[in-house]
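In this view, the complex is presented without one of its protein chains, the others remaining in place.
Here is subunit A:
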């Protein structure tokens, strides 16, 4: 018998844990976006060693599983005397990893921006920094909006990995409640529904944003 009451009774706990899912993926995305922009600009820098470092960064963070990165951050940082709460270690891990993907997404989009765009700005005497900030990055963000929303949705799902460093987010909470109630089916269906609602909302938000950015 499917027990609706199990879901109703435990919903507050699930929602409580969902806050961490949102927090980790949301902050991770914010950090990833800022770092990703910096990394992408570095990757395209004419100065060789800067672009090499950025390329190395991308290779590492894309090449090592996020779970391993999380565990590394969790065990490594304290061992060198850096004592940050697990939540922040998790946000940083997710953000640093997302940055590698976002940098590549933006790099692809920047290649699609015609060369004449920056040239027109340079001919007016604009500073390279201003050209990046006002001309190139806004256009790259628009072009890559669908991929960025996709990345954010990935992060929401991937955030379940942070339970490995002791953060009780939605997936971890579902496991605990299932074990306590012996009602895994109901609980996991509820968790799946919550993930689905979040990601449908994000997809909708992304579409609205794309429309707004349309010119």
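Basically, a contact is a pair of C-beta atoms (placed from the backbone, for glycine too) under 8 Å apart; a residue touches a chain by one contact, two chains touch by 3 or more; residues count from 1.
The criterion applied here is as follows: contacts and distances are computed from a predicted model.
UniProt name of the unshown chain, from "ATP-binding protein", "NADH-ubiquinone oxidoreductase chain 5", "Amino acid ABC transporter membrane protein 1, PAAT family" or "Chemotaxis protein CheY"?
UniProt lists the chain that is not shown as "ATP-binding protein".
With the missing chain put back, one of A:8, A:38 or A:122 would touch it. Which one?
If we include the chain that is not displayed, A:122 is the one touching it.
In the full complex, which bits of subunit A touch the chain not displayed? Write them out.
Residue positions of subunit A that touch the missing chain: 114, 116-117, 119-128, 130, 134-135, 138-139, 142, 213, 215.
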